[in-house]
Every structure is written in structure tokens, then in C-alpha cells.
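Each chain you see keeps its place in the complex, though not every chain is here.
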Amino acid sequence: MIISQLSIAPVGEGTSLSKYVKIAIKALDNHNIKTKTNDMATVIETADLETLFNAVKDAHNAVINTGAKRVITELKIDHRLDKEVYIGTKTKSL
Amino acid sequence: MIISQLSIAPVGEGTSLSKYVKIAIKALDNHNIKTKTNDMATVIETADLETLFNAVKDAHNAVINTGAKRVITELKIDHRLDKEVYIGTKTKSL
């Protein structure tokens, strides 16, 4: 699986962002992918890039659709081909 | 336009990454989008998210296709709706 880290935040809509995080997570959930949100980002597990990018696009657009005038989205993809990895695999090996 | 910042790097293929940067840039260039590479990342200007994600997917896959066993891709999207922005706009206002 591809493990990714996503954060989406509007700029200029006040300092409280939890409303937008909820909206983004709801959009991800529509894609039936495994996600785990921590204090700084949401970790996502997907079988392929296509599924990931579709989910990220929907989450980004969901925040845009709140009327936010500037949105910063950050995605870090860790794509490993030598080993099958899932959410939880990396922290288990620590 | 949407202004983004992209970096793609294999892990475990040696310390020299310029070969992979060239491959990623070549893949981006096939999409006829404006890009500008600096010492740490490539800045990309696209009209929409669709075009951006298609280009990033191709660049990521081009590095995967070299045989790299683990690839880290990082994308930061700055999507502004209150003002038309291009590559060069932000540095000009400094």
C-alpha cells in the first residue's frame, strides 16, 4: 500500500482550523480509504496513486467550497515497492 | 493559476539524485505546464488541480519506472481564488 501524509488548511479564515479538518476528513471518508488523523496531519493508506489523488482532490475542493479564498494543501507520499506496508506497520517496527 | 512545489526522490538509490530530478522534470514537461526548478524543489503553475495531479502522477511514476524501490514525493499546493497569480508574481511583490 502507499502511505501518505496530508494536510489542508485555508489561509485568511481565522486561526481555528478544526472545522476545515473535519470537512476534509469527511471528503476522504467518501472514498472508503483507511485514514488516521494526528495532531499535524492525516495519514492515508491507498492501494494506488489514482485512488489517493482522487481523494485528495475531493478533500481540497471540499475546503475550497466553504468559500475559503486561499487554501494550502500538503501531500507527502511514501511509495514502497520492496515491502508491503500498511498504516501501523512503520510504528510497529519501532 | 495554482502554484505548487514538487519534489520527488528515491530512497536507497545512492546520495546523488540529479538523475531522478531530470527524469521527473522531463515527465512534467510532457504536460506543457510552466515549471521552474530551484535547489530544493520544482515550482509548477497549472490552471487546475486535474492538470497538476496528472503531471505529478506521471513524474512520480517515471521515477518508480527507473526501478527505484522506495520513492518519496512531496507536493505543496498554493491555491488562491481571490487573485490571479503566476510563477514570478509572488517574488515580484517582494
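In order of appearance the chains are A and B, and numbering begins at 1 in each one.
Assume contacts are C-beta pairs under 8 Å (C-beta built on N, C-alpha and C of every residue); 3 or more make two chains touch, one makes a residue touch a chain.
Keep in mind that what you see is a predicted model, and the values were worked out from it rather than measured.
J.: Enter the number of copies in the whole complex; the displayed portion holds 2.
T.: Every protein chain is the same sequence, and there are 4 of them overall.
The rule is simple: only the chains that are shown with their structure count from here on.
J.: Based only on mean CA positions, could you tell me how far chain A sits from chain B in angstrom?
T.: It comes to 19 Å between the two C-alpha centres.
J.: With touch defined as at the start, can you tell me which chain A residues reach chain B in the complex?
T.: 49-50, 53, 56-57, 60-61, 64, 68-82
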